[in-house]
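Excluded from the complex is one protein chain; the other protein chains are retained at their positions.
Let's look at chain A:
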Amino acid sequence: MQHLPGIGPKTAQRLALHLIKRPEEEVKALARALVEAKTQVGFCSVCFHLSAEPVCEICRSPNRDNSTLCIVADSRDVIALEKTREYRGKYHVLGGLISPMDGIGPDQLNIQPLVRRVSQQKIEEVIVAISPSVEGETTTLYVGHLLKPFTRVTRIAFGLPMGGDLEYADEVTLARALEGRRELD
């Protein structure tokens, strides 16, 4: 249990003791569910989002806009964006960020399929939704450079959180927000 992300030794112990106390059927069901998830859930062959089918639900949906593509680092980002219900286009999951320290270069990410997708399909806009960390900036730079010959490339805005007071924002966020300022409509 301790190998799971976010679980320390104390929580691991608590979870283990809890499981032992539960009825056998319940534990078996959980074990089955875990094995099933592992064997059945894979990656969508188009966008690399988690999927039980070869092509995921979002990619198959006829109601979604085919001409917009949102690039994210991880499947978790797709889930977060989907919760907003504001985005009607499709996704492409890179599966990580460029980070030489962790031995991850462009070849370890789903970047080639992305270039193929953008160059072969009619895509009008690519939105890069990658966090502004050092690795995120580098990956954005790289992806943008590769895709610009084919289509319009934009990136999401960074700055103040909604409902946040200016005076409570930290200097770094504020500096970033100043950098990304834009004309009043």
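By definition in this document, a residue touches a chain if its C-beta (ideal position, glycine included) is under 8 Å from a C-beta of that chain, and two chains touch if they have at least 3 such contacts; residues count from 1.
Methods note: contacts and distances are computed from a predicted model.
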{"item": "Protein name as given in UniProt for the chain not displayed, \"5-oxoprolinase subunit PxpB\", \"Aldehyde oxidase\", \"Sulfur carrier protein ThiS\" or \"DNA replication and repair protein RecF\"", "value": "\"DNA replication and repair protein RecF\""}
{"item": "Which residue of A:S99, A:S131 or A:T151 touches the chain not shown here", "value": "A:S99"}
{"item": "Sole contact to the chain not displayed, among A:E86, A:D170 or A:D185", "value": "A:D170"}
{"item": "Footprint left on chain A by the chain that the document does not show", "value": "98-101, 103, 105-107, 134-135, 137-138, 141-142, 170-172, 175"}
